[in-house]
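For this view, one protein chain was removed and the others were kept in their places.
Letters A, B, C and D mark the chains as written, and numbering starts fresh at 1 in each.
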Amino acid sequence: MKFQYVPVLIAFGLGGLVAAVFVAAGMFLGPRRPSPVKEAAFECGNPPSGPAWGRFSVKFYLTAILFIVFDVEVVFMYPWAVLFRPLGVFGLVEMSVFVLVLTVGLVYVWRKGALEWD
Amino acid sequence: MPADVAIATAKVLFALFLALQIMGLGVFFERKVSALIQDRIGANRAAIFGFAGLGLVNTLIADPIKFLLKEDITPAQSDRLLHFIAPCASLVPALATFAVVPFGDVLALGGRLINLQGAELNVGLLFVLAMASLGVYGVVLAGWASNNRWSLLGGIRGSAQMISYEVAMGLALIGVVLTYNTLDLQEIARAQGRLLWGWLPAWGILYQPLAFVVFLVAGIAESKRIPFDLPESESELVSGYFTEYSGAKHLMFMMSDFVEVVLVAALVTTLFFGGWQVPYLARDGFHFPWGTAVALPSLVVALLQVTAFALKVIAFTWLQIVIRWTLPRFRYDQLMRLGWKGLLPVSLANVMVSALLVLLAGRGA
Amino acid sequence: MTPQRFVEAEPTSEVMALQMGPSHPASHGTVKFNLRLDGETIIDVDVEIGYLHRGFEKMCEQGTWNHVFPYADRLNYASPLLNNVGFALAVEKLAGLTAPERAQYIRVIGGEISRITDHLTCLGMAANELGAISAGFYMLEAREFLYDLVEAICGARLTVTYCRLGGVMTDLPADMTERTRVALKHVRDILGDCDRLLSRNRIFVDRMVGIGKLPSADAVSWGLTGPLLRATGVPYDVRKAEPYLVYDRMDFEIPTGTTGDNYDRFMVRFAEMEQSMRIIDQALAQLPPGPILADDPRFVLPPKEQVYTTIEGLMNHFKLVMEGQKVPAGEVYVATEGGNGELGFYLVSDGSGRPYRVRVRPPCFYGMAALGDMLRGHMIADIITTFGQINMIGGECDH
Amino acid sequence: MTAPVFLLLAVLVVAAALTVVAHPSPVYSACALVVTLFLLSVFFVALDAQLVAVLQVIVYAGAIVVLFLFVIMLLNLTQPESRPTAGVPVVAVAVGGGIGIAALVAAALRRVPPAGAPALPEGFGDTAALARRLFTAYVLPFELTSVLLLVAIVGAVGLASRKG
Partner (left out) sequence: MTQAELLERLPSILPAGALRSSDVVRGQAVADLERTLMRDALAALRDHPDVRLEMLSDLTAVDYLGRVPRFEVVYQLYSIARNHRLRVKVAVPEEDPVVSSVSSLWKSAIWAERETWDMFGIRFTGHPDLRRILMYPEFEGYPLRKDYPLLRRQPLVAERDPLERPWFPRP
């Protein structure tokens, strides 16, 4: 077991503790007088018009896919950046090709207007 | 082993304590700096047991208490469990990130050399990114679980915004990694103690100015504050993804926002402004470029470093608050355009140019 | 209204119905937008007003002519004096009465101060809702200096009820010139700050340029007046087109825009404030001495000494208060330049002491009517800028 | 790694994974998937593969499940759906799968050296070591990844912008 990760667990525990303390304090200190009107969804003073869950624009989905693609690209770059000095010119060329291919993708997306949100 | 665990716990506790203290100060700034900017008096009404003398300190205590004393309403048609999990998912990763931020060099205490960093991860930088990417869930779950149109719009907006700026943020950090060739935040902070030409501290901003700008912008976007507060922009989406939150859970969202502000300030400090480095201060004391040296005990050095770190973080927290009270808000399409068509290509170019420069510098040396 | 330019939703998208208002942070003035959205894009919007309807026109028919002035204050409560002046001018035209010169100057001064407060409210709130909260607060601060002036003139900041048939209630304070100079200096300083904070701010400009655009022909057809119309490049200003009071003696310009988008509206309002300040300066310099109320016992209350010392004065006072001014039968439509545009009063008198019909032409009512056209195809966030630039004042729009 | 820790983690991760499969609400499944992936990364840490552990969180928990959630919301798959009841085919698949997994585990166990694992090489699992392998021995797969990602972009844009 890597000892250096124990503090991370501790940090998560402490963070969770803070959250738990807040929720618990809110439960004990706050009043609890539910009423149907109070628990209705806020729709600017209008009676709620049914569940909000509905279908959403496909553009958000595209954003998520683009994010994954570029996130994976970024993830590949981290080990490369760490080892960059030993890799030298070879590393630069290697990553240039990689980035170039993805830049083509970016340009394609750009040209297709998929980066327009209005 | 128990001693190690105790020290580790103490360090994490201290890191979180420091973060929460600076957060409190951030709230102070938010109230008073904004009042100063806008020619107002600002919060001055809270009195505890009739004692209003400390003015804002009272407000800082009274604010969370007020939140906790409010009823915590869960809308009837919401998804109760996720509605509860969302604020926790927002707050916990933000707090946990502080574990990897170094707040000092080493402290020699009782024969031990204590590394002043909560968790000494050799992949600390990636840990930061991982936690940032987990922060999305708080927003998206809050938006979805509330089952309210405003929340849903805010949640979708917020998550799309956060993931878009995460890419730019990650790319900006690669420039830093190229400079220091490590993912360990403590190593990065230490490397910034070098002096250029014998007098200029080699802080990251000198090597990666562009990355600094991109990181700061993306960081503000991640913490969802003006000009990037679209997920919660009240004049458009009421309160965005936390429209349906009240009481303690609402407090947690507000708090995680502020924790993120401090986090961005801490990361900017660590990566670009020398972290805990005090110019010319080494482990054994000051070594000024003109030859003077002042020997200092380890405890004093550590104290100086922690103070310097805290001051820098406070300065960047302040900067973010000034930005928040100066700029108007983006529109959604402008925000996305800035992220994808502005920051992304710029940071990508920054990576490649940095790599080239590193290579050339390596050749020259 | 039913959509005339219906923006087709893309087949891959889903339409969401959203009710924005009446209790929404952006709907200051209590208004409701029934939105149909594709993602964030507005496919259709139906503007619902009337939440602040309080029967202004019906109320006016119940009292005497002088009773209307307090109601008029509450039409456009961002510039109550302008409404006051507008209504007084309309009744005076109907009665064939002319206010003395000094009263006319005072009305110009008060009206222009109110115009600035109106524009400051509009622009400050617009900035505030864009997230530029500080600029918004600055403008409100500038407004305070002007409210102080209004208070010095008539003792009230908002509910002024300052005009009377044939003149105004009280004279200006003795140090009015000095007070105004100080106040306008503050206002100019603050406006300079706001100009630097907003006018060339990239985010602000991007949010405003090209949004809510309306070609001038459409704007005329929608009955837009005031800054909304001038932003499209039509230099229509009632003060120049049909000069009333002493505006023909003032030297001022009509700022106009070119494209009629929100940025032009913003800049037109901004420039108009400077012109209003010029008018105030000139009017104060030219201000003649003399009475502030016309000498006409049919419409004007006698001075208090006469009421208390002479039986004629007392009876006249009694008759005027109890029966109201007997304005000759007939009808009249008088337009003045209100904060938001042409503020018209169409009055019908049957010769009794009470108005038979009072119709106000609320300028922002027509702006709100055009809002749907301005917004279709834009995004949710643009509602705020466009709605803000229309400067819908509930009291006026819903009258 | 000590056995109790492993057992605890294993129970947790299996429980989370079962929630992913068994929960009627897709949103809950996605959330459980995040937990599963997060716990898996703890396994990676325990195996000294820290970089992989963090990347696991960044890419899978932080990106791919976000996409899942978006799709769930996008298609409004939020209403619980009726799961197929345990008919004969399901049982058959379950039994067959179980046997297969058991066989795999047995085969794997057979290959494990009987006594103690060999010592890990110096610097195993750290970023530089992984990078060295990736950028020297596996250059071609690395470059091909970019092409794969490019295809993903083109496909996504094609899908999203298809009219009708």
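As a working rule, a contact is a pair of C-beta atoms (placed from the backbone, for glycine too) under 8 Å apart; a residue touches a chain by one contact, two chains touch by 3 or more.
Everything numeric here is computed off the predicted structure, so don't read it as measured data.
K.L.:
Pick out which of C:175, C:242, C:295 or C:312 touches the chain that's been left out of the picture.
P.N.:
Final answer for the missing-chain contact: C:242.
K.L.:
Determine which one of C:34, C:170 or C:306 touches the chain that has been left out.
P.N.:
Only one listed residue reaches the unshown chain, and that is C:34.
K.L.:
Residues of chain C in contact with the chain that isn't shown?
P.N.:
1-2, 4, 15, 17, 19, 34, 46, 48-50, 53, 55, 57-58, 62, 93-94, 96, 218, 220-223, 225, 234, 236, 241-242, 330-333, 335, 342, 344, 346, 348, 356-357, 359, 361, 365-366, 368-370, 373, 398-399
Throughout what follows, only the chains that are shown with their structure count from here on.
K.L.:
Contact counts by the stated rule: is the higher one at B-C or A-D?
P.N.:
Most C-beta pairs in contact, of the two: A-D.
K.L.:
Could you grab the centroid distance between chain A and chain C? Build each centroid from C-alpha atoms only and quote it in angstrom.
P.N.:
Centre-to-centre distance between chain A and chain C: 47 Å.
K.L.:
Just give me the whole-number Å value for how far the CA centre of chain A lies from that of chain B.
P.N.:
It comes to 16 Å between the two C-alpha centres.
K.L.:
Which chain C residues reach two or more other chains?
P.N.:
In chain C, residues 12, 16, 24, 40, 379 touch at least two other chains, as defined above.
K.L.:
Give me the residues of chain B that touch two or more other chains.
P.N.:
Residues 121-122, 126-127, 133, 144, 149, 152, 156, 163, 166, 183, 238, 332-333 of chain B touch two or more partner chains.
K.L.:
List the residues on chain D that touch chain B in their complex, please.
P.N.:
Contact set of chain D toward chain B: 27-28, 31, 34, 50-51, 54-55, 57-58, 61-63, 66, 69-70, 73, 78, 126-127.
K.L.:
Within the complex, which stretch of chain B touches chain C?
P.N.:
Going through chain B, the ones touching chain C are 34, 37-40, 149, 153, 157, 226-227, 229-230, 233-238, 325-334.
K.L.:
Can you list the chain D residues touching chain A in their complex?
P.N.:
1-2, 5, 45-46, 48, 50-51, 55, 58-59, 62-64, 66-67, 70-71, 73-76, 78-79, 127-128, 130-132, 134-135, 139, 142-143, 145-147, 149-150, 152-154, 156-157, 160-161
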